[in-house]
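Data block below; observations after.
Yeah, one chain of the complex is gone here, protein chain that is, but the others are all in their spots.
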Amino acid sequence: MSDLSFDNVQPSLASRRRIRAFDAIVLILLMLALWQAVGSWTQGVAVSPPWPTLTYLFGLVRTWMFWDHAAATLAAFALAFALSALIGLALGLIFGVRRFAGEVAEPILAGFYTIPKVTLYPVVLLLFGLGMSAKVAFGVMHGLVPMTLFTLGAVRNLPPVLIRTAKVLRLSPGRTMLWILVPACLPEIVNGLRISFSLSLLGVLIGEMFSSQRGLGFLLVSGMAQHNVPLSTAIVTVIVLVAIAANTLMLRLGRPRAR
Amino acid sequence: MNEQSHVALSEVVRRYDGPPVVHALGPIDLVIRRGEFFSIVGPSGCGKSTLLDLVCGLVRPTSGSAKFEGQELHGEVPDGVGVVFQEDSSMPWLSVRQNVAFGLRTSTLADKEVRERVDHAVSFMGLAQFADHYPAQLSGGMRQRVCIARTLVLRPRLILLDEPFGALDQQTRLLMGDELLRLWRETGATVLLITHALDEAAMLSDRVGVMSARPGRFIDMVETGWSRDRDSRVVADPKFGTLTSRLWTSLREESLKTMGRAA
Partner (left out) sequence: MTRRCAALLVRIAVLAGSIALLEICCRFGIIDPLTVIPPSEMVTSMIDHLGSGELNESIVNTFSTILLAFVLAIVCGTLAGALIHSSRRLRDVVDPLLASYYSVPTFIFYPLLVALLGLGKAPLVVLGVLSATPAVMISTLSGLDSVPPVLMKLARVQRLSPARALWWIILPSALPRLFTGFKLALSYALIGVIAGEFILSGTGLGYAISFAYQSFDNRAMYGTMLFVLLVAITANGILYVWEGRLARRRLRG
């Protein structure tokens, strides 16, 4: 009565991995080729081709200006993400544990998720003025709700039998939360953090694109305005790489025992 | 009351104030003797699980008294009670060994003693090979064994099991029944088993209580008279057939009532 049969799965898994690696490389080359095609077809008016972009980027990262702007974005983003994560976690836990409050709040939160929040940006500007606090507010506006929803869902989907186990083992409420609730909900919470990360970043960047004098979003838009196509393309590349790297890292973190 | 009584329920009724008002259980009078292996069978929805909740203190009776070791139960689980639930309550983020040790996290035992108890429980339940695996890698039956080991490690004086083998195939159930008997003899605990399988109840228990359809009351109490060192081979004993048929005769009527209600 063998319950485990991993041995006969292993060989095909290894060969699948090899094929996947090969295909991934092919895919990356295809995307670079497409990028190159678009770049040269438009003669660098819309997009700068890969190699010139890369060389421009190498030059760019050696300038003070770039790091000055990057730091501005980073500062706003870090604050927005931290606020979204902490407040979202707290609200999600409250709404998850207090079932009725959660039931009342969830459609409201879900509804907020689907609104084009960009239309509310002028209100944010009117309330916070032009500056970092507006960007942070906008980032939080984007990142808070998904974190809350994911945490709420995680708590709600906790198998009730685990709570009954805690009662039978006579655990205090604090220990129940720390030893059972949080570990059980952790994968979903990390998922929420991942989404919240991307959306907070989006919020901050949009804020910069529309009304800021500093930050990567501003650089992107000003690049377009000055017809400095390599600059814009380079900024887009940097953002894409950072976003994907962070996302992949958090995906890995959320799955320690994936089999 | 009687020094031998481990669990004593007296005129216990459990009602849920709706809407709608549901009279789930009772009145129930039940005395379980210390060290006894007692099973409860009954049609689905009759309140068996509610009875288990009452006995271990997870739920308070609407009226009547529920006592464990002479002490009234006040909606809190007392010391010395272990429960194995119907659903899989293993924790997916801990290994088998960590799951089993979880039961002793709040105890004041020395690390050495904890490790010894955990190792004993793990090997007793036949999990030594998988001690460092995670529940997701194990079958349903093995996960239930993990839950039983976690209960075992606490050395409870009363062990409650709510249809613990429900999701398993027949052969595995029979073998797990033998494991349960071994556990019972080794720990000397009182065992209350809830099951829908009549043969399981007849084979394992000293005494079987048959419950009626909702609101659940006891309509029959059957003494099996088996010796203490029994195992699943009692199925060969002619008395086994008599017992099982007596249980079914009592139960059939009630099951039909429940089916009629459901349809």
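Residue numbering begins at 1 within each chain, and the chains themselves are lettered A and B in the order written.
The criterion applied here is as follows: a residue touches a chain if its C-beta (ideal position, glycine included) is under 8 Å from a C-beta of that chain, and two chains touch if they have at least 3 such contacts.
Note that the structure is a prediction, hence the values are computed from the model and not measured.
Undergrad: Omitted chain: which shown chains does it touch?
TA: Its contacts among the visible chains are A.
Undergrad: For the chain that got dropped from the picture, name the residues of chain A it touches.
TA: Residues in contact with the chain left out: 16, 19-20, 23-24, 27, 38, 42, 45-47, 100, 103-105, 107-108, 110-111, 113-123, 125-127, 194-195, 197-198, 201-202, 205-206, 209-210, 217, 220-221, 223-224, 229, 232-233, 235-236, 239-240, 243-244, 246-248, 251.
What we mean here is this: only the chains that are shown with their structure count from here on.
Undergrad: If you average the Cα atoms of chain A and of chain B to get two centres, how far apart are those centres in Å?
TA: About 47 Å separates the centre of chain A from that of chain B.
Undergrad: Under the definition above, what is the set of chain B residues touching chain A in their complex?
TA: These residues of chain B touch chain A: 56, 58, 76-77, 79, 81-83, 85, 87-89, 91-94, 102-103, 105-106, 133-134, 136-139, 141-142, 172.
Undergrad: Sort out for me which residues of chain A touch chain B in the complex.
TA: Touch residues, chain A against chain B: 1, 3-4, 159, 161-162, 164-165, 167-171, 175, 179-180, 183-184, 186, 257, 259.
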